[in-house]
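With one protein chain held back, the other chains of the complex are shown just where they sit.
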């Protein structure tokens, strides 16, 4: 495939989610360790439970699902299985993303930006966090902006989103939290990376790496 | 015994408490019914549990206990066994009454008024209720004043206290509660008698009847 | 008019305890305990909350009490999927104290908005 002509179809979407499940399983303890420092120490387990449940349901999809259909399955499964704040937050993100994807058979760069924007807006609508509240919004916000600025190459957009999300996650370290459990800690959250921002960056990095 | 010369000794105090236990057992469902209307429906059971426990401990007293020793035993037993607001409230009342009685072998009218005053003050200190908050304070307050006004006849003081407490309990009916569980009900507490005021009147009536 | 309650807690025991406590003062109210994750661990369960909405709503609506923030997020998400969201109110109130106040109001026949207000006003002390 040539850059600029590539689109992301349902099969790609499924490969991406399968790779996310594998990456989350691998990074489970690291995510949980972040959450132990400024939360309740379950973020890795929560996400792993959710994505393992997703894996078990992917075969129920049509043989050639739309990207939207995959995203919707991820959404409802995460909502039902994660058991922590990340469940409703990512669930809402994937659900709004699915709605933005609609019936499209594949996503070009413009459609990808629509999907990412809808996902971020879903997280913000659900959790009411502002930028710099030290949440996953601090990964998604920069990711959406970077993807939108990346032009009409969908792979460049994915790479830009991943890089911006990673930078956004790192940038949560000096912040005081104003949402989520870390907000109980006041200044003591300073110096720790937000687990949800980190897992968001991971999900987007895996997207950039999924062929 | 002649009025004006009578005093209340430890044996009288014990007879009073035994009679209270019997009266509470008999009036248990009526007290609980009052509490069911504007509380959680356990006041009779709570007090019965407490006074039955007291009965089981009276034999551990000296053969000729002081009134204060009896009152103190009642206090600590009610505190440990009642399980509802009445436990700390009556417990504190009996404890402060015991302290006011001190080492006296018997109580004359003046000492009785001191004991009743201390008991009422203990309830007020513990529960912070004001007059007309629709609590047991509305029985104890008038009782103390009536006893103090009854002169130096201890039996007249007991009779005056009982009558005033009964009138005080009846007078809680039109009130809105500002303390205790009935305060959740707002205007809907109007028309119902406060269970703690009723049991307080019962305790003082039994005192007046105890020879 | 009998408004129901749904108690959304991270702990099975808190949710069940709140129901037993509030039931003492409000024996005729339907209260659903939606505590813990699906397998009973610490966390929240979308499915338990959704079942609670259905189970506690007799047609007069339900007021939802939540403990921590993620319980609120779960309840709000379930609200998005609810059949009759117009009859569901998520209270901004402490879970135990709000539930008791709401239950007492519901027991007296208060309507949905009044039960919500009772939860959010809470109630006097001692």
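Observations on the model:
Labels for the chains are A, B and C, by order of writing; each one numbers its residues from 1.
Just so we're on the same page, contacts are C-beta pairs under 8 Å (C-beta built on N, C-alpha and C of every residue); 3 or more make two chains touch, one makes a residue touch a chain.
Keep in mind the model is a prediction, meaning the values are calculated, not measured.
Considering the entire complex, the omitted chain makes contact with A, B, C. Listed residues A:127, A:141 or A:163: the one in touch with the omitted chain is A:127. Considering the whole complex, the residue from C:1, C:21, C:54 or C:79 that touches the absent chain is C:21. Among the residues B:68, B:180 or B:195, only B:180 touches the chain that is left out of the figure.
The chain omitted from view is touched by exactly one of A:10, A:39, A:97 or A:168, namely A:39.
Among the residues B:70, B:85 or B:207, only B:85 touches the chain that is left out of the figure. Across the interface with the omitted chain, chain A contributes residues 39-42, 85, 127-128, 178-181, 183-185, 188. For chain C, the residues in touch with the chain missing from this view are 9-18, 20-21, 24, 35, 42, 67-70, 72-73, 92, 94-97, 100, 124-126. Residues touching the missing chain, restricted to chain B, are 40, 42, 46, 79-81, 83-85, 87-89, 91-92, 126-127, 179-181 (touch as defined at the top).
We take it that only the chains that are shown with their structure count from here on.
Ranked by how close its C-alpha mean sits to the mean of all protein C-alpha atoms, the top chain is C.
Measuring from the averaged C-alpha position of chain A to that of chain B gives a distance of 65 Å. Chain B and chain C have Cα centroids lying 38 Å from one another. Chain A and chain C, compared by their mean Cα positions, are separated by 31 Å.
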